[in-house]
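A quick write-up on the structure given underneath.
Let's look at chain A:
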Amino acid sequence: MSIPLTWYLILAAALFCIGLYGVLSRKNAIAILLGIELMLNAVNINLVAFWRYLNPAQMAGQAFAVIVFAVAAAEVAVGLALIISVYRRRKTVVADEIDLMKW
Partner candidate 1 sequence: MTFWNNPINFIGNWLTGVLTSWHMPAALATILLYIVGIVVMIIFAMTLDIGLVWVERKVVARFQDRLGPNRIGPFGLIQPVADIIKMVIKEDITPAGADKIVYNIAPVLAATSVILLWAILPLASTIYGVDLNVGLLYIVAAGALGTLAIIMAGWSSNNKYALLGAFRMVSNMISYEIPMVIILLVPTILANTMSVKGITQAQSGMWFAILSPLALLIFLISAIAELGRSPFDLNEAESEIVAGFHIEYTGMKFGWFYAGELLHAFTFGGFMAIFFFGGYGGFFGLEKLGFLTWLNIPFVQALVFIAKAMFGYWVIMWVKYSVPRIRIDHMLAFNWKFLVPLSLVVLVNTAVLNKVLITLPSWLYVLGMFGSNILIGWVTIEILRAYGRKQRKAGEKPISPAQPQEQVA
Partner candidate 2 sequence: MQNEWLYIGLFLVIGIIVPVVPLVFARLVAPRKPNKIKQSTYECGIETVGDSWVQFKAQYYIFALVFLVFDVESVFLFPWALTLKQLPLFVVLEGILFIGILVAGLVYAWRKGMLEWV
């Protein structure tokens, strides 16, 4: 185990920022969800790295990573369902044009 913990943290930070850029810059709603997946993975890398480097016998990091998996899956399922539903009614997946809630 010759890799310093900082390497993982910096990698995760970079992944998070790339994901953030994707979320903020993309027009297509599906592409925005792709960016969110990257951000969730960055969080998971941190959780698992801290689990391994602090106390491997204490499973908190892995347990929370598992919960993040569930959250990611739920987010994708509902998010994509919403996008498809909107697409069917309005024939668009551009996030800016989805303004049903705008008053």
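Candidates were picked such that all candidates are chains of the complex that A comes from, given by their letters.
The rule is simple: a residue touches a chain if its C-beta (ideal position, glycine included) is under 8 Å from a C-beta of that chain, and two chains touch if they have at least 3 such contacts; residues count from 1.
Note that the structure is predicted; figures quoted are calculated from it, not measured.
Applying the touch definition to chain A and the options 1 or 2 in this complex singles out candidate 2.
Listing the residues of chain A that touch candidate 2 in their complex gives 1, 66, 69-70, 73-74, 76-77, 80-81, 84, 88.
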